[in-house]
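Inspection log for the structure reproduced underneath, given as structure tokens.
For this view, one protein chain was removed and the others were kept in their places.
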Amino acid sequence: MARKLPAKDVVIVGLGWTGSILANELTDEGLDVVAIERGPWRDTATNYAPNYAQDELRYRIRHELFLRPAQTTFSFRNKQSETALPIRTWGAFMPPNGVGGGGVHWNAETWRFLPSDFVLRTHLTQRYGARFLPADTTIQDWGLTYEELEPHYDRFEYLCGTSGTAGNLQGRIQEGGNPFEGPRSRPYPNPAQQQPFGATLFAKAARELGYKPFPQPSGNMSQAYRNPLGVRLGPCTYCGFCEWFGCANYSKASPQTTVLPVLMRKGNFQVRDNSEVTRINLDPSGKRATGVTFVDTSGNEWEQPAELVILAAYTIFNVQLLLLSKIGTPYDPQANRGVIGRNFTHQTISDCTSFFDRTKFAFNPFIASGAIGMCIDEFNGDNFDHGPHGFVGGGYMGQVQTNGRPIETTPVPPEIPRWGAQWKQAVRDNYQSALKPGTGVHGSMYSYRDVYVDLDPTYRDRLGRPLARITMDFHENELKQNRFLTDKFAEIYTAMGAQRVVKQYRKAPYDITQYQTTHLCGGAVMGSDPRTSALNRYLQSWDVPNLFVMGATAFPQNAGYNPTGTLAALAYWSAAAIRSSYLKNPGPLVHA
Amino acid sequence: MTLRRRDLLTGTAVALVAERLAHAEVLSGKLPWRPDAATPPTAVKPGPWEFFAAAEARAIEAAVDRLIPPDPQTPGGKDAGCAVFIDRQLAGGYGHHEGLYNLPPFHDGIEQQGPQAAQGPADMYRAALAALDRYCRAQSYSGQTGRAFAELTAETQDEILRGLESKTVKLDGVDGKKFFEQLLKDTMQGFFADPLYGGNRNMCSWKMIGFPGARYDYRDWVARHNERYPHPPVSIGGRADWTPA
Partner (left out) sequence: MPEGLRQLATAVTAGLLATACAARLAVADNLPSEQDFAQVERGRYLTTVADCAACHTDSGAGGAFGGGKPIETPFGKVLSANITPDRDTGIGDWTDAQFDAAVRRGETPDGERLYPAMPFPYYTRMTLADVLAIRAYLNTLPPIHHVVHSNQLPFPFDIRAGMRLWDALYFEPGPFKPDPGKSSAWNRGAYLVRGAGHCAACHTPKTSLGGDLTHQRLQGYSLQGWFAPDITGDMALGLGRWSVEDVVAYLKNGHNRFAAASGPMAEEVADSSSKMTDADLHAVAVFLKDQPGAATSGKPLGARDPQMVAGAAIYRDLCSACHQEDGTGVAYLIPNLAQASSVASRQPTSLLRVVIHGAQTVATAGEPTAPAMPAYGWQLTDAQIAAVTTYVRNSWGHAAPATSPGEAHKARTLKSGAG
């Protein structure tokens, strides 16, 4: 029997990026806010200190900062005709856990989506005609425009001290930046990071091929920074232990290094750690949330009543909670009805490994940050004419190598045996003179009818709840996109003077064992039409007006960029609507 | 109370400050902090095998020395401590799939659905090494009859390993290919991980490739393009230079 706690104005499920942003915004409004976080409290000096954070085995290979599948996991199948099996150990993506969420151990690659990404179906239909779109695609417009979101992108970038070179300042294209980006109102708060040899060489070759390379926008500080909340960050030291790891010297933007010091001092904010929300509770009408139920580590159930519920967990957990709480109509792929679980996407990633003359090249691959790199955006979104190519979508590509950590990154040519004397010599010969960016081609994945999330009929978590079930496979559109992009990518390495470039195309079937970024998106998407979206343009649930759902869950399809910048901008956008409209007059903000 | 470094490094005192992680707390008012709060790694202590029986250890030492053979510049898997690494990993949580999703039902799926075995690596090694031993003793390799894996010549050992890898060598009751892949992965991890974990003795693999280890500040080097970083590697466990002469 759940024990009832004193009511709060707001309960936030999950204290990651969006939870922290919403908590800070709503406590500024004077509301009494509690955040309930499944994982433990985390902080720099006590959990990832500079005398043991640099442990590849512990953090990169054994994923110690991440969710333990024993706590909860998902099941997976490629096709509806198959039986889904549990993901017993992480591979394709790594769900976060703990205060700070993915913001603790992300790369800090901080991109904006393109203006056309937000009106994708309209844009592509206008340009190429409806018949050009892939069969069974469910891509749709978001219900808001880049222009509306721009001030909120700006806000997040200044919160984080994002280091970059602007490419488009109020419509004027800037040398050295991304010429394809949407107009930004002002420059980045910090100059771009310094770039190591490999990235610089890539940029030079790209320029010679006629592209416009630019530094990847980075949430690793290029210099000491004080953000608008008064919180200070230090300069990044290019340690090469960034993604998968916590930053030990306060130089990577995270909730801990940008928001929590201010948030935790507020008398009207509390966080409960090690507490897992199991359900959003509704009143008898089913149209109003009354709060959430959660369990502590002893298994005791508690009820936290609240006037306003913000669901701010990782994508797929948001979707699972909506399904378990019976909010919204679950998606039925056969009938093509329902919205919860629909429009679920990941990313289309591939790579090139290139080998250079070891007597002439020394790359020091271990000198890197999580968002280092020089990129080109010519092949992202609809930045180029897709007509001759027969696919839609694209991605940025770049020499974005974040590490030279040896368990992960000791490239050898593919014909070398995987062990033995030859292998050993090849590792020795190539470590300093090979380049392996990792997620070198970062392509979009558009949404399809047969890629979705629902609840597994067989497998349950430790609390007896059905696991979320992922049905996902690649479609020919993305595979074509990837072949095209990877070929272009490889050309640049050849132009750099590589003796050998090995392409690693993304191939079907979608494989849960190979890491392809943690950019799961969708499942409860935003839009203008309640028949094809779960949320309105303010991330407010169409079904339960006092419930807002944050995160990449809202993306109707994924673009060719990392999602954090956009989901954080949406959090600010939603918070602004809550503060200026919802609180004055609680109820639906949009009447469909 | 006095906390000795040795105890802390070897895990006995980690429980002291890790206990706060296990309980739900309500946090408010300030950033939580306590003195001595840290989650340091648990260093491997040299000593007797904790998982392998003597004969198993001999087989593993021989195997890792073929997977990563010694050469004049760099030790092989055995002297690098890869067998010790694997031994300690199997004796710990890794060996029994701690933290993974281990609930039934267990079905073999398609490859892209990932590993589905109920059995953890520890059980697999035990069964596989027994099967490998039976296999070797039953074979006859140019005059080597009835020998354990460790007693065979290096060439023969390589032949068997290649056979496991290509599925031409079959072990009874055990998937030889799966075992080989597990062994290869564990050996490589032991070779390249921080020496704290028992392998990569004296940072030999890091010295081999020029990886500086646990260093944390390269600001002076980012812009030094095409200039090989010259400084020796450092482990989380420190180096001899830390102790005054």
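Residue numbering begins at 1 within each chain, and the chains themselves are lettered A and B in the order written.
Throughout what follows, contacts are C-beta pairs under 8 Å (C-beta built on N, C-alpha and C of every residue); 3 or more make two chains touch, one makes a residue touch a chain.
Note that the structure is predicted; figures quoted are calculated from it, not measured.
Note on the undisplayed chain: of the listed residues B:L31, B:A55 or B:A148, the one touching it is B:L31. Only one of A:D43, A:E56, A:E157 or A:D351 touches the chain withheld from this view, namely A:D43.
The omitted chain makes contact with just one of the residues B:E111, B:E155, B:D172 or B:D217: B:D217. Interface note for the absent chain: among A:P261, A:G420, A:P509 or A:P530, the touching residue is A:P261. Check B:G93, B:G146 or B:G238 against the missing chain and you find that the one touching it is B:G238. Considering the complete assembly, chain A touches the hidden chain via residues 43-46, 49-52, 224, 226, 229-235, 237, 239, 248-250, 261-262, 265.
The chain not displayed touches chain B at residues 1-3, 5, 8-9, 13, 30-31, 33-38, 40, 214-217, 234, 238-239, 241-245.
Simple rule for what comes next: only the chains that are shown with their structure count from here on.
Remark: chain A and chain B have CA centroids separated by 31 Å (rounded to whole angstrom).
Of all residues in chain B, those touching chain A in their complex are 20-34, 37-41, 66-69, 71, 73-74, 94, 97-103, 105, 107, 109-116, 158, 161, 165, 184, 187-189, 192-194, 196-197, 205-206, 208-219, 221-223, 225-229, 236. By the touch criterion given at the top, residues 40-41, 43, 45-47, 49-52, 54-58, 61-62, 68-70, 73, 76-78, 82-89, 91, 194-197, 200, 235, 237-241, 248-249, 260-261, 264-265, 267, 269-275, 296-297, 361-364, 366-367, 404-407, 410, 418-421, 423-425, 427-428, 431-432, 458-460, 462, 509-513 of chain A touch chain B in their complex.
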